[in-house]
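A single protein chain has been omitted; all remaining protein chains appear in their positions.
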């Protein structure tokens, strides 16, 4: 229940970010290198998409894994006489648990299912927190965690904007995979009741729940107070002096000189830009061949991040439709 | 596919065991101690029930986790122009994969889902194998693995009946929890494409698949050649000289002398039986009070394992109905 | 300190068992099958040998891993002026910690070293507990945990001798490997102070310490109250009706008829013994060839477990010498 409320809040916050930042251009990064432009809304949509799937998994687990265990010493209901099955049904109803087909004292897949669902959530939150912490780096500074006054600061280091919530989330979720391994290993339980593996289950399961539940709370704190520095995002797009648009130039040029020649020209221009520490557009505009093919208007169009976003808007819409329950998370193949 | 065939075979073999051994009485064991009678069919029904759930999980995972990934460098489909979404749909159809809502380069929950489903199967198989290996112990000898001639034997130790398939299954499945932890930890992937965690995924995922797939094959070998020693099972039921029926005597006696008195009498009788190394029935028959309440016919009824099975037959039926698709694995609460 | 006292006690208890039971014959078991005779003292000596190694590892870790961390924000001792190194030395002396060469805020090998040493101890204790639980099985009954009156008993199941301490030990130690994986994963810490992995360390490390410390306490409880049933051990040696001595017969016979012929004869005799459910000695005595080679005295010598113990006494002595500090745990190669 508590977890649900936390997840509702988190989903709403992410939906808000996605809606607000569809046009907030920023660089997409692969292998920690600047790659190609995206929007911050698109990035948040990827987080949201994964969160929704995790919630569906957890919802399904809640139904399938909350099953009554009732069977007596060895599961035969021998102590309950003929009324055993009636008792089983009634007890399940009372406790609002599903009725098991047969006792599951030593068939513990359901506990692993819960643990795995929560580990999935933990991985999802930790991925978001890692992205956030990386975007909060002093040198990147595209996001700032705007917590309470003074939080995350340091008197000796007044410039520090410590990523408090990401640290808490990463710290909590980094403990989950090991606990998940424990839950999986504990499935091996002897005969009708196990020696030890049965007794070991509850602590790690509770720990996984606490850690991921706490991480959800921190993720709410993170996203409710997040400051998105759109200007810095735009500024960082220029860190490579236009090289992130090299492919776009090639594509545009290929209409005039063919792909091989376009690639060759752009490659040379990129090398020159890097050597001379010039902006790629400058280098290109100095090139007589390119000048004939692409005028300044065409060039301006190419070097505008808004024109390099591909289908981010449409993809964002798809995620928002899923988030609002209007479409399914996946369109399965026929 | 191959895994499915293996699981079909395994399910059929277990159904066969459940059907054949509903009346094969044996002792149920808790904490590796003899507890109360069950039937071998009931025990196998517990294995089967868990296997069916694991198969359902894997079936669901196959649908939900086999999703196309297609999005270009940063997931925006920027290189595909306007046709991006059409391409996405067509490609998914061609590859018989579900169509994603948005790129999931660094949203790896689906891979953990596959790994967790297989880990669940591994735990299920390892539990069966552990039970089998324990039942094959020289001192228990209720099951024998009747592999190929000479397999599992030893010339220097001709009496050995090494549990080959259980050893292979336990060996394989014991490697899965650690690999599952790896898959969970690898979910933390930076930005639009990760540094290393992305590259690390495939080996552990493939390994989990190989290990559990191999374990399914070995489980088929185990159950296709399993010899169930019903006589030994019945003999082992007498290892405690009737003490496993102490509760049944109490219940029967309580009708005559009330529960507290019945408990007191039976407790004394049990202690006497243990001290004198006598069969509990003998001790009871010598007791004047008990003799008045329970005659030899009543006593014989109590000390017959078939009468202590509780609802095993009905529970077995429930599992077989689920196995044949006639009813759902769980009757969820309203 | 507390752990040390616990380990001292445990080592003493094991030394006591080893000394007391060098002549207590029992069957050695491989793959849960009866294999060849050993003594209970020999078995306990194997436990003791491993425990001593674990203690040495932990002793070494205590020295190498308890190192001062002192360096200021980024480890440069910049805030301490020129006196930094003097302060470092004095502080280390005061806290009775070793002095580090350089700050280790994000070089966390020492914490993994502690965790690994404790995990080793956990594995060692869990191995003993597993052996004990298996030997306490109703059908084996070679060991009984003689705890406080009523502990581990069950009113409804008066025959039960639940292995309480082994259950606690196995339960506690089964949680350690996953926590160890967490400690290893947490070694990856960014730059001069980490985002999250640093914050996550203490809980799993403390948990490993609690779990293994508790297991040491339970192991003391187990071995201080252990009842060794030497009669049952001897009785169980006869469970295979002499087949465990087949190799000894072969070896004795080979002096008379050569190894191939001896092997052939014994193999046939074993098969006959199993088919007819006869004791191997009976079958052998009926065989005319064997009768000529091995008379009844020779046969009696072969079928006595005391004569099949190999070098157990000498190996026990070696372990006891190590336990008393008279010799090194390993004689390393030159």
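Lettered A, B and C in written order, each chain numbered from 1.
Rule of thumb we're sticking to: contacts are C-beta pairs under 8 Å (C-beta built on N, C-alpha and C of every residue); 3 or more make two chains touch, one makes a residue touch a chain.
Please read all numbers here as calculations on a predicted model, not as lab measurements.
Student: Tell me which of C:6, C:22 or C:75 is the one touching the absent chain.
Tutor: C:75
Student: Sort through C:4, C:93, C:238 or C:296 and give me the one touching the missing partner chain.
Tutor: Considering the complete complex, C:93 is the one touching the chain left out.
Student: For the full complex, which residue in B:98, B:133 or B:284 touches the chain that was left out?
Tutor: Result: among the candidates, B:133 touches the missing chain.
Student: Please give every residue of chain C in contact with the chain that is not shown.
Tutor: Those residues of chain C that touch the unshown chain are 28-32, 35-38, 42-43, 45-47, 49-50, 53-54, 57, 63-64, 67, 72-80, 84-85, 92-93, 96-104, 106-110, 112-113, 116, 119-120, 122-124, 126-127, 130-131, 134, 170, 173-174, 176-178, 180-182, 184-185, 187-195, 247, 308-312, 314-316, 318-319, 322, 329-334.
Student: If you put the missing chain back, which residues of chain B would it touch?
Tutor: Answer for chain B: residues 73, 129, 133, 156-157, 163, 166-172, 174-175, 177-182, 185-186, 195-200, 203-204 touch the chain left out.
Student: Considering the entire assembly, which residues of chain A contact the chain that has been omitted?
Tutor: Residues 27, 29-36, 133-134, 136-140, 155-163, 167, 177-178, 181, 185, 236, 239-240, 243-244, 246-247, 250, 263, 266-267, 270-271, 274 of chain A touch the chain absent from view.
The rule is short, and it goes like this: only the chains that are shown with their structure count from here on.
Student: Nearest chain to the global Cα centroid?
Tutor: B
Student: Looking at CA centres, what chain is most distant from chain A?
Tutor: Most remote chain from chain A, centroid-wise, comes out as C.
Student: Taking the mean of the C-alpha atoms as each chain's centre, how many Å separate chain A from chain C?
Tutor: Once rounded, the distance between the two centres reads 44 Å.
Student: When the centre of a chain is set as the mean of its C-alpha atoms, what distance in Å lies between chain A and chain B?
Tutor: Centres of chain A and chain B (C-alpha means) sit 34 Å apart.
Student: If you average the Cα atoms of chain B and of chain C to get two centres, how far apart are those centres in Å?
Tutor: 28
Student: If I count partner chains per residue in chain C, which residues reach a count of at least 2?
Tutor: Residues 133, 156-157, 163, 167, 177-178, 181, 185.
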